[in-house]
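A single protein chain has been omitted from the complex, and every remaining protein chain is retained in its original position.
Chain IDs A, B and C follow the sequence of writing; residue 1 opens each chain.
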Amino acid sequence: MTRLAHRLIALPLGFLSACAGNQNAMGGQGLESANFIVLFLVFLAVCAVMYLLVLAGLGIALRRRRDAGQANSVDEDRHEETSARTKVALIVWTGLVTVGLTILTVASFFSDRSNASSTRRSGLALTITGNQWWWNVQYDTSDPSASVRTANEIHLPVNVPVHVTLKSNDVIHSFWVPNLAGKQDLIPGRQTDIELLPRRTGVFHGQCAEFCGVQHTRMALDVIVEPLDDFRRWYAQQLATAPAPTTRLQMAGYRYFVTRECSSCHNVAGSPAGGQIGPDLTHVASRRSIGAGTLPLNRGNLYGWIADPQSHKPGSRMPTIPMEPRDLHSLVAYIETLK
Amino acid sequence: MKRSIATLLAIAVLISLGAFLLRGLGIDTPKPTNELRTANAAHRARAALPRDAAAEDGNWTMPSKDYASTRFSGLTELTPANVSGLNVAFTFSTGTVEGFEAPPLVVGSTMYVVAPWPNNVYALDLAKPGAPVKWTYEPRPAAAAKGVACCGPVNRGAVYSAGRLFLNLLDGHTVAVDAATGKEVWRTKVADIQKGETLTMAPLVAEGKVLVGNSGGEMGVRGWLTALDAGSGRLAWRGYSTGPDKDVLIGPDYRPPYAKDAGHDLGVKSWPPERWKIGGGTVWGWISYDPKLKLIYYGTGNPGPWNAAQRPGANHFTAGVLARDIGSGHVRWYYQSTPHDVFDHDDINENLLVEYPAPNGGRIPALIRPSRNGFFYVHDRRTGKILSADPYAHINAYTGVDLKTGALGLVKAKEPVEGRVVRNICPGPPGAKDWNPSAFSPVTGLVYIPHLNLCMDMGVKNANYIPGTPFVGADVKMYAGPGGNRGVFTAWDPVARRKVFEIKEDLPLWSPALATAGGVVFYGTMDGWFKAIDARNGKLLWRFKTGSGIIGQPISYRGPDGRQYIAVPSGIGGWAGAVVTADIDTRDPTAALGFANATKDLPKRTTRGGMVYVFALPK
Amino acid sequence: MSSALEKAKAPPADVPRDGPGLSGPVLEARLARTWGRPRGLIGWLSSVDHKDIGRRYIVTALTFLALAGALALIMRLQLAKPENDLVGAARYNEIFTMHGTTMMFLFAVPVMQGVQIYLTPLMIGTRAMAFPRLTAVSFYLYLAGGCLLWVAFILNIAPDIGWFAYPPLSGPQYGVGKRPDIWAQMVTFTEVASLAAAVTLIATILKQRAPGMSLARMPLYVWTTLVTSLMVVFSMPAVALASSLLLSDRLVGTHFYNPAEGGDALLWQHLFWFFGHPEVYIIFLPATGFVSEIVATFSRRSIVFYPVVVLSVVATGILAFGLWVHHMFATGLPRVGYSFYTAASISVSIPTALQIFCWIATLWEGRPRLQVPLLYVIGFIITFVIGGLTGVMIAAVPLDLQLHDTYFIVAHFHYVLIGGAVFPLLGAITYWFPKFTGRMMSEKIGKLGFWMLFLGFQLAFFPMHVAGIYGMPRRVYTYPAGMGLEWPNLLSSLGSLVVALAVLLFVLNMVRSALGGRRAAANPWDGSSLEWATQSPPADYNFAHIPVVESRAPLWGSRDHLPVVHGLRVDDRELLLTTVMDAVPDVREPSAQPSPWPFISSVAISVMFIGSILSPWALVVGAIPATIAMAAWFWPKGPPELEPTIS
Partner (left out) sequence: MSLHCRNSLLAFALVALLAGCNREERNSRGKPLAETAPGMVTPDTILPGNARPSAPDPRAAQYENNAPSISQGQTLFAQMNCSGCHSHGGGGMGPALMDAKWRYGGRMDQIVASIAEGRPNGMPAWRGKLTEQQMWQIAAYVRTLSGQERKDAVSARADEMSNTPPQTQIEREPIESAESGQQ
C-alpha cells in the first residue's frame, strides 16, 4: 500500500511532497497519511477526467454555432427542439457520472476501512489533553509509576501502532499531524481516539485545527518519530526527575522558580513546584520549542519568552511577570538544566 | 381446667409483680456476663479486654475509653428503667464557638475539658460542688492553621497517661501537660502547616509512646503516623502512608492478607511518578492497640486529589487499615479497603478489638469496623484476613467485597469522569459513616453505629497543586439518601452479621455513641438533642436539648460521690456543621466541599456554642 | 348573506375595472395613482412595493459585500508574508468572524432573496407580493441585524468566535463579554427576516401566477426560488433555535451546551449544520436559476430538458438536508454513519452534473451570443465545477480528515460560493440591470471586469488548495516561514487585490450606467419570460393588464401580442389569484396598502431583540411596544369586501 503510495508520489502531484514540509498532508510518513495520498490521487484522476469532459463540451458548444450567421433572433417555433443525439448524450453522461462517483465512494469506503483496521493492536497508549493553548501529553502505562507526562512534544517509536486518547480541558481543539494521519477533535465532556502508525522516522509538526480562541494559531506540537532504541532512551530520560541545580546561579533560579509565580502553574518533578495547569517543565530544555511551537528553544528565545510571553503570544495564559534582570538570568540558567 | 388457667394467671401476675418490685428496688443489676438476650454467649462478640462491672474504674482516660476503642462504660447505675430521671448535674462553658468534638476526660476527682479552638484545657474539680476550675492551660496555636483545616478547627480530644495529658494542636504541635498543675511539660512540632498539614486527631498513648497522625488529605499532604517518646516528646519513629518501603516502615515481617497489597515499594509503584509525595493517606482518626500482640491498628485517609484521574493506580497505602508493631513501627499487615478511592472514602474510622466466636467454638482475636465505604468488616486482627464484610448502609457505588481476593467491586457507572457530572452516588464523600466512632457493648454484643445516609452528585476536574492550598479537583453536591433522613443510628450484630435495629435521624449524625453496662446507649444530634436509648431495642428513653448542636463525644464516669455521670460536649461545627460555624452561603450547593447542600436547614435549627453538659440521676 | 351573494354574483357596475373600455394611458394613470406610494420619507418608509424592497435588499447586501470584502483584503495583507504583524491575533479573529458572518448571513442569502423579491412577481405576471407588508418587515429586520453586527464592530465588541461559533468557545465561560451574544442575536434577526421573505415568496409563487402559467410552464428561476424558499422554511428554524439556546446559556445560565450537566457541545454542531449545509444550496440554487435564464436567452433557445433541470433542482433541495454530518467527520461519531454521509454527499453532485449538462447542451443546440451575462455563466461553469469536484473529494472521510479546516476547504467553498453564486449573480445583475434601472450596463467595462475577476479569482484561490495540503489550518493569523506556505499565500494576496479591483470596476460600471447608461427598451436581450413584457423599469403596478401564459416562453411563442385578462379593479389594489397547479383564475384579492406600521413594528422588535442581549426581561418589556405596533398594523379597515370568483 505505502510502497505504491511512494511510487505514486513521483507522479504529477509529486511536487507537493517534494518540498518536504514537516507539516504536509502529502508527507505520507504515517499509514493513514499514505492511504490519503493514494485515495487523493484516485479522486484527482477521476475528477480530472470529468472536468476535462465538461470543459471540452463547453468549448465545443460555444464554438459550434456562434459564427453561423443566422438572424440574431429566436426562431419562434423551433426554439424548443432538441436533437436525438443530445438525448443519448444525456443518458451517457448520467451513466458516466454515476459510475465515476460510485467508484469514488467505494474507494473512499475501503480506504476508511483500512485506516480503521490498521492499528487494532496498539503497542503504545497516549492521552493528549487540549488546553488553551497547549497540549498536555501523558504516556499511559499499566504501571502508573512508569507513565511520563510532558507537553507540546511527542516522541513515537517507528512502526509501532499508537493509540491516542484525546480529551479537552476547555474548548474544542483538533489534533492534526498531517504527515502521520488526519484530524481528530478534542471535545470537552467527550473522549475521542485516533490511531497512529508512523512508518518513517523524522521530525514532524502538528497544529490545532479547530479554532479555539485568541491563540489558536500558536497551538502547535512537535512529533519525533525515531527508532525504538532512541525512543526507549528518550523515555527513560523523561521518566527521571529533574537534576538538582549545581551552580550558584542555577540555585538562585531554582529558588525563584519554586517560590515564585512559576510554580503556581508549572510542575518540575523532583522539586516542590507542582503546578498542574501549565505545561510540565521537568525536561523542557530537552524539547524543540517553547510556548507550544511559538519559538524554537534556545537561550535567546528563553530570555525573550520568560521576560515577556505576552509579546510573543498575546493573550496566552502565561502572564508577563515583572522580574529583576538577575532573576531572569538565574531563571534561564536553571531552566536550561531541565534536560 | 378452669383452675389450671387461674393458677397460670396467678403465677404470671406474681412473676410480673415481683419483677416490677425488684426493678423498683434496683436489685436487678445486669452484669456484662449476664444474658440479656436469649442468644447463647458463645455466639456473641466479646470485649477484647474483658472487664466486668468490678473491673470498671469509673474513669475515662482516653476518648475511646480503652485500647479496644469500645466506648463502653462498665457502670451500671443507669438502666433503661431509671434513665428517664436524668438531670443536669452541672455545666461548663468553654466560651468558644467552634466545633466541639473532644470528650471530657475524668481521672479520679478531676475532669479535663479540652475546649475547641484555640484548645484551652480546663481542669475541673469534681469533688467540689459545681466543679470549679482547678487550672487552665492555654496552648495558643497559630491562627493561620485555621486556613488549612479542611473541616473546621476541631480537636478530637486529649489522652491521660501517667499523670500527664497529651494533646495535639491544630498548628502541628503535640504537647504534654502536667495533669496536676496544668504546666506544659514538652511541646514538639510534628506537622507543618505550610504544607497544609494540621493535627486534629486525639493521640493514643501506649508503651510509653504518644502516637500522632496528621490531617490535610484535602491539601495534598503526605500522610504519616508518628510515635513520640511520652517522657521527652522526642520522635521515636514515623511511618508514612505513601512512598518507598523504608518510609512506610515496611520490613521483612510485612505479611499482607491479600496478594493485591503485597509487593515491594507499592507506595511508589501504585502512583504516577512523584505523586505519592502529595498523595494524602493522612491519619486523622482512631488508633486501637492490642497489648497482647503489641500491635496498633489504624486506618489511613483518602488519596489526594479527589479527582482520581490525576492519580492512576491503587494508591497504596491510602484508604486502608494498617497494623504496626508499636515498638519498631513496622507494618505487620495492611489491607486496602478502597483501592484507588474515587469518592474520598477515607478509612480512618475506629477499629474495635473484640473476641469473635470461631466456627470451632473458640475465640478469634478480631478487629471489627464500620468502614467509610459502607461495609462492616470483621478482620482476624493477627493476619488482617477478612472474616466478613457486609453493607450496613445504603450503597450503590460498590458491588461488594470479594472475601477471597479482598477486592472491592466498584460500579463502573458511578465512577467519576472528568468533564461530566455523575449523579446519585451513595455513599457521599463523608462515606456511610464519618469520624464519629461507634460503641460496642459486650453486654448486648452489638455495635452501635451513628452514621450517615447521604448521596452525592460529583463532577471532577483537573486540580492544581500549590503547597498549603486545597488539592481537591471535584465539585460535590450532597443530599439525603433513600428515605430522606440524613442520619441513621444502627445497632449491628457483628456475629449474626445483621442490623438489629435502626433509628432514622433527620440530620446527619456527627456525634459518637456511648454504651453502658446498664443497657443504655447515648448519642447526640446536630440540632442539640442528647438522647438515651435502650441498648436492646433502640427505644428512646430520655432526651435533653442542649444549647448547640452535638458533634462531641459523650462519656460516662463515676464521680467522687460514687454516682454514675454522663457528660457530653455541645457545640456545632466540623465539616457537617460548617454551614453554621463557617458562615456558608447556602445559595452555593457546592460550598463546604458539598456538605452545604445537605445541611441547608441547619442554621435554622441550631446556633454556635461551646458547653459541656454533665448529667446524673437525682441524689 | 344572500345579499352578499348577490353582490358577489354581479359586482357593482360603478367599480372601475381594466378592460377594453378602460386601457391605454388613462388606465395607466389611474393604476399609477392606485399603486403608487405616498411622497416623502414616511411614504418611503411605508412602501410595500416589492420592487422598492427588492432594490433595497440588493443595495444593502452589496454594501455588506463591499465591507466584508474589505475585511478579506486586510486578512490577505496580514497573510501575505509569514510572521506578519499587521493585525494582532485578537483583531484578526474578529475580522475573519465578521467576514464569514457578513458574507453568509448578510450578503449571500439576503442578496438572493432580494433579487427573488424583485423579480418573482414580474416573472409570474402579478402586481405585488403576497403579504407585502411582511416583505417590508423582513427587509427592516435584516437591516437591523446587519447594523447590530457592524455597529458592534465599530464599538470594538465584534464577535471573535468564527462564523459557526462552536460552543464552548462561544459559551458563557469562554465566549468573553457580549461579543458572542451579538453574533447570536444577529443570527436571530437574519433568520426571522429570511423566513418572512421565504413565506411571502412561496405564497406569491403558488397563488399569484398569471393565468395559464401552470407549474410546468414556470420559468426555471421561479422554480429555484420556490425550492430555496421551502428550504429556508425547513432549515432556518434549526439555527434560530440553536442561537436561542446559546443565548439562554449565556444569559441565564442554562446548560444546553454544558457537557458537565448533561448538555453537549456537539448538539450545537448538529443543529447548526442542519441549517448550515442547506444554507449553501439556498445560496447556490438561485444562482442556477440565473444561469438557466441567462443561458436560454443568450443561446436564443429555451433550456434543453426543462423537466430534468426542474427535477435536479428539487432533488438537490431534498438531498441537501441529508449531508450535514460531513462537516463533523472529525468529531469521532460512529464510522459506519460516516460512510452513509459520504455516499449522500457524493450523490448530491449528480443532479448538479445533470444541470451543467443541460446548460452546455442548450449552448450546443442554440446559437450562443457571447455577451457579459453569458461570460459570467461560462466563468461560473469553469470555476464552480472545480469547487464541486473538490467537494466530492472532501465528502470522502479519509480525505476530509486531512483537508477539513485547512485552506483547502477555504479554497473549496470560495470556489463554490464565489464561482457558483457570485459569478452568476454578477451576470444576473448585468442581465436584469435594464429591468432594475431602465438603462444598460456598459458592455466594454463589463467584459474587462469579468476577465479581471475571473483570472484574479483563480490566482487568489487556487493556491489555497496547495496551502491547505501543505498543512495550513484555516483561521490562523499567521504562519511560520519554511513550511512552503510563503508563495501560495503571496499569490493569494496578489490575486485578492485583482479581485478587489474587479469588484470595484463592476460597482463603478453599475453607478455609471445607472446614471448615464444607454436607455433600455422593454426587452433589450430578447428574453422569453414575463418580466420583459412590461417596460423597464416597470411601473408601480407592474402590468397594465395581467398577461395570460400559453407556453414556457410566452414572449417567444407569441411576441407580437401577449394575451391578457381584464376585470381587476383600478381604484383599489387588487390581485388575481390562480390555482396552485394549473394557474386557473380563482379569486380576486385585495392587496395591502402602504403603511408605516411594518417599519414601526420592526423597530419595536429590534429593540426587543437587542435588549434581550442584556437582560431576559427585555423580552417581556419589549413585547409591549411590538404588540401595539402590530395591532395597529393589522387593524381591520372596514368590513371585508366579498370578491366574486371568476368563472
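As a working rule, a contact is a pair of C-beta atoms (placed from the backbone, for glycine too) under 8 Å apart; a residue touches a chain by one contact, two chains touch by 3 or more.
Treat the numbers as computed from the prediction; the structure is a model and nothing was measured.
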**Message:** Among the chains present in the display, which ones are touched by the chain that isn't there?
**Reply:** A, B, C
**Message:** Using the touch definition from the top, which of B:G406, B:P589 or B:G610 touches the missing chain?
**Reply:** B:P589
**Asked** Touching the left-out chain: which of A:G202, A:P272 or A:P314?
**Response** A:P314
**Selected from B:N155, B:N464, B:T525 or B:Q553 as touching the chain missing from the view** = B:N464
**Asked** Which positions on subunit C touch the chain that was left off?
**Response** 90, 151-152, 155-157, 168, 171-174, 176-179, 249-253, 255, 258-261, 607, 610-611, 614-618, 620-621
**Asked** When the complex is taken as a whole, what residues of subunit A touch the one chain not shown?
**Response** 170, 188-189, 214, 259-261, 263-265, 277, 308, 310-311, 314-317, 319-322
**Prompt:** What subunit B residues would touch the chain not displayed?
**Reply:** 143-150, 218, 419, 421, 457, 459, 461, 463-464, 466, 468-472, 475, 477, 578, 582-593, 596
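Here is the rule we use: only the chains that are shown with their structure count from here on.
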**Item:** Chain contact topology (line, ring, star, complete or other)
**Value:** complete
**Asked** Which whole number of Å gives the spacing of the CA centres of subunit B and subunit C?
**Response** 74
**subunit A and subunit C, separation of their C-alpha mean positions in angstrom** = 37
**Asked** Considering subunit A alone, which of its residues make contact with at least two other chains?
**Response** 188-190
**Complete:** Where subunit B touches two or more other chains at once, the residues are 419-420
**Asked** Can you list the residues on subunit B that touch subunit A in the complex?
**Response** 220, 268-274, 278, 310-313, 418-420, 462-467
**Prompt:** What does subunit B use to touch subunit C in their complex?
**Reply:** 419-421, 459
**Fill in**
Given the complex, residues on subunit C that touch subunit B span 259-262
